[in-house]
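One protein chain omitted, others in place.
Note that the chains take the letters A and B in the order they are written out, and that residue 1 is the start of every chain.
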Amino acid sequence: MSGENQGAHAPVEENIRGPSVIPFGPQHPVLPEPLHFDLILQDEKIVGAVPQIGYIHRGLELLVEKRDFTDYVHVAERICGICSFMHGMGYCEAVEGVLGVEIPDRAKWLRTFWCELERVHSHLLWLGLAADAFGFESLFNAAWRTRELVLDVAEETSGGRVIFGSAIVGGVSRDPSKETLERCMKALKSVRGDVARLSHVMLEDPTVQHRLVGVGTLSKERAYELGAVGPMLRASGYDYDARKRGYAAYGEVEFKSVVETAGDSMARAAVRIREIEQSFAILDQVVAKIPEGPVSIPIKGMPPVGECFARLEQPRGEVVYYVRSNGTRNLERFRVRTPTFANIPAMVEAMRGASLADVPTITLTIDPCISCTER
Amino acid sequence: MSDKEVQEIIEIEPSKLLSEVDQLRSAAWRLVQILCIGQQGGAELSYSFGTDGERGLRMRSLRFTVSEGTNVPSITALYPAAFLYENEIRDLFGVAIERIAGDWMGKVYDVAKDTPFKKVTVSPMSSEGGIK
Partner (left out) sequence: MARIVFRNLLSGPATRRYPYVVRPAFEGSRGRITIDYPSCIHCGACARRCPAGAIKVTREPGSWSIDAFSCVTCGLCIRVCPKKCLGMGNERPTAVLALDKAGRVESHVSPPKEIASASGASSPKGDADA
């Protein structure tokens, strides 16, 4: 590879040995998905990192030209397992923007419900993986056990544990009744208690603080310049949450974005944990305010020629969907810019100056979802 | 799409790309994405920048079309994070972007076929093959 981003090489000073290069990944016990780094080390300190992606590129964007535009939502959902509902929903929002249709209100609120449920399950998954990254396996298992109850709620309302399968162009395909939704919220009460207990361990335990505080610090200006999104940006003090756009029912629920100022790994952990609590508050509002009515509208005929950008807030950050239609049943272009794609330069910058043992922790603090990145 | 966001798409000349991007950078806009749509004999590029805060939630996309073989300057000198997008576009669509800081030399996805997303003109003879 020629050069690396920013061209930062440590000068070979008194050391007779120059920097050494250590490969990290693509198979590594802490990585949920394959990602490769060439870490350039001076003694134990990282002076540069060259990322390499492309291990699970499936070319899903090209498949949109071969499938009917109403059928493609099932492929879009399977871009990633953790953020699957939002991929399906983002595709539907972009296509509905091209078609110029407005979906029924109940469908908007149900989509919000499933979005927040997905945020809870994704952050709990992240909590487990981040704890595993620095060796805290019992917290990992406790977080994932708590997550099982969330997945049960997802299965009861939508039919699937991680791939919900409920977003379709024109609305949603399932209509859980009010009793089902209220029963699920009651079942999630124990999850809230568990999350409070786990967050106390993650944020207050001195051994965890020793591993997370001061590691991978990113200042507010650098995070913004490098295009970081999501909790990575909000933990450095910049308040940007794509839910403020007001898509689905977010214009009608009240929430404040969660912002921390320290910019290190502990701040990112705190942002995600507080977002779980915030998601529960949003879920309460959704179940209380959801209106009755139809949940989908029929979509027939050819879409008009046009294009649409849609921005959503996935658990990992801001995601941008682009759809262009040429008037036939197959779309011309579909493009997803996932949050991890935008966070990789910020991650590489955060690694500079850290020691080798902190590399897994820093990799996990951006919550990498490489399946999304490479589609 | 919703009322709280303003999205605009502006057509620009390819030669003005760097100056327009520099103006947005001075105004502290954030790079949101770089999009490429393959077309017969070229590609259409859209560079999207976003801002929020006091200016309101806005996204502006700069769009232009290049024909095959035209060089496009890289914006990594202004936005270093653009290297990922530009490498991917060069690999998958074959658009000639030059002087990317952080160049993977065509090995982003390392797929079996070069530039798999590029639209090629299908010649009418190739699908028939032979004399009927």
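Everything that follows uses one rule, which is that a residue touches a chain if its C-beta (ideal position, glycine included) is under 8 Å from a C-beta of that chain, and two chains touch if they have at least 3 such contacts.
Since the model is a prediction, treat every value here as computed from it, not as a measurement.
Asker: Could you tell me which displayed chains border the chain that was left out of the figure?
Answerer: A
Asker: Per the definition of touch given earlier, which of A:Asp68, A:Glu102, A:Glu137 or A:Glu292 contacts the omitted chain?
Answerer: From the options A:Asp68, A:Glu102, A:Glu137 or A:Glu292, the contact with the absent chain belongs to A:Asp68.
Asker: Kindly state which of the options A:His28, A:Lys45, A:Arg58 or A:Arg174 is in contact with the chain not pictured.
Answerer: Checking the options A:His28, A:Lys45, A:Arg58 or A:Arg174, the one contacting the hidden chain is A:Arg174.
Asker: On subunit A, what residues meet the omitted chain?
Answerer: Within subunit A, the residues touching the omitted chain are 67-68, 71, 74-75, 78, 145, 152, 155-160, 163, 165, 173-174, 176.
One rule holds in what follows: only the chains that are shown with their structure count from here on.
Asker: Between subunit A and subunit B, tell me the centre distance in angstrom, where each centre is the average of that chain's C-alpha atoms.
Answerer: For subunit A versus subunit B, the centre distance works out to 24 Å.
Asker: Across the complex, what residues on subunit A touch subunit B?
Answerer: 1-7, 50, 52-54, 57, 59, 61-62, 93, 97, 224-227, 239-240, 244-247, 251, 308-311, 318, 320, 322, 324, 332-333, 335, 337, 341-342, 344-346, 374
Asker: For subunit B, which residues are in contact with subunit A within the complex?
Answerer: It comes out as residues 1-5, 7, 28, 30-33, 35, 37, 48, 52-53, 57, 59, 61, 76, 79-81, 83-85, 101-105, 107-111, 116-117.
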